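A selection of the complex's chains, in situ.
Read from first to last, the chains carry the letters A and B; within each, the first residue is number 1.
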Amino acid sequence: MTRAKIGATTWVIAEGYIPKGSTGPEPELTSHETFCVLNANDAPANVEVTIFFSDRDPVGPYRVQVPARRTKHVRFNDLTDPAPVPKATDYSCVIESDVPIVVQHTRLDSRQAANALMTTIAYPAGG
Amino acid sequence: MTRAKIGATTWVIAEGYIPKGSTGPEPELTSHETFCVLNANDAPANVEVTIFFSDRDPVGPYRVQVPARRTKHVRFNDLTDPAPVPKATDYSCVIESDVPIVVQHTRLDSRQAANALMTTIAYPAGG
């Protein structure tokens, strides 16, 4: 296994939800949801994210580039083009890359006085 | 990989438990357990959930339809037919679909003053 082959090209996060409201200093303790990408390749990864909702058509692609041998931790809160991701709304996403990457999903919820965390490796759907 | 093939048709959540009692505004901070489905297909997903217990026969199927290119985040708390899922009771579930889907499991526990969260991609058991 060479590092250029680490990961998969399609990943899924089925549980998306950005909590509305936060307690504590910004931005580190702002309620947020993140997808973290590792690109261990020697070439940049061109990543496209499609957001699925419960009651309307998917939105996307959101485009993110991760340079060679770099990680990028992307807050869904910060996605704006083609449209911001609404808060307090159920969503899912499919993340596609032109080279193999690894994706992990994390949420920090600070609506109440002490923050809660959750994480999982996303689902590698192919490639 | 076309999106119509994203996922698997059988999924398992081994750790099921709806905490009894909540702190904070309802329904968003009510203690709950959720399975989140992404159906990236162009056809609806007909999903059947079977609940397994420690001391009695399985109950189900609970039927949920997820439209094409939609997500549905289903609280076990809200399942009623054929029977509500009891609180403060150990359970597991098998989730079966007629088309490939992706399933993620999340619990929010607000029994104490600040909520706790946990999540994992469910176990893809086949299909």
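Going forward, a contact is a pair of C-beta atoms (placed from the backbone, for glycine too) under 8 Å apart; a residue touches a chain by one contact, two chains touch by 3 or more.
Since we're looking at a predicted model, the values are computed, not measured.
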Self-check item: Given 2 placed chains, full-complex copy number
Solution: 4
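Just so it is clear, only the chains that are shown with their structure count from here on.
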Quiz prompt | Angular offset of chain A relative to chain B [C-alpha, multiple of 5 degrees] | solution = 90
Quiz item: From the C-alpha centre of chain A to that of chain B, how far is it in Å?
Solution: 21
Quiz item: Given the complex with chain A, which residues does chain B contribute to the contact?
Solution: 1, 3, 5-7, 23-24, 28-29, 34, 36-38, 40, 69-73, 102-106, 108, 110, 113-121, 124
Quiz item: Which positions of chain A touch chain B when the two form their complex?
Solution: 9-10, 12-17, 19, 52-55, 57-58, 88, 90-92, 94, 105, 107, 109, 111-123, 125-127
